[in-house]
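With one protein chain removed, the remaining protein chains of the complex are shown where they sit.
For chain A:
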Amino acid sequence: MKKSIYDRPVKTKREVSKSAFNFLFSEIVQYSQSRSNRDAQILTNQLEELGYPLGLKFLELTCLREKSSTKEHTIINMLRFIRDPFWRTLFNKPAGDIEQSTVDDCMFMIYEDEPSLCNQFSSAPRGQERINCSAFVAGIIEGLLNASGFAARVTAHFSNDSTVFLVKFAPETIKNRNV
């Protein structure tokens, strides 16, 4: 009988080479750019949309591997989960610091220690310097949060050379899940 996806183990971790990822990712960015009409906002949205459906998959997979039959249900634990097991699944290292905004209680910032995989080999054309290819990762995080019941919007921005992810939770989420 033909081997199906169900015959393969799901708990063992596999790695993909950086060059393979970047080769594929560069095609994704080029494809999105060719359909974006040279508009930075459309390109960013497209990258976010591509990442979004992966959020649910990463959430389920990482929870199964790291947490065996438990899940996170408070905001603070969810952010910790994103910082370590989730970031480690994606990039093989934990994320940098997470801070809560002093201006807006609903806003959290996830910092990166060094330029991420998505921006390492991409330089925006002149006049489009606002494009941050980590929008793809922002989309994954947004998909992950929404799938687990936290209404949030996630965007990627440059701070110096590395990226900071702005996570803005809906006020109801902050009220209900801040236990």
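Assume a contact is a pair of C-beta atoms (placed from the backbone, for glycine too) under 8 Å apart; a residue touches a chain by one contact, two chains touch by 3 or more; residues count from 1.
Definition applied: contacts and distances are computed from a predicted model.
S.K.: UniProt protein name for the omitted subunit, picking from "Acyl-CoA N-acyltransferases superfamily protein", "Trafficking protein particle complex subunit 2", "Sugar phosphate exchanger 3" or "Adenylyltransferase and sulfurtransferase MOCS3 homolog"?
M.R.: "Trafficking protein particle complex subunit 2"
S.K.: Could you list which residues of chain A touch the chain missing from the display?
M.R.: Residues 4-6, 8, 10, 56-57, 59-61, 63-64, 67, 69-73, 147-149, 176 of chain A touch the chain absent from view.
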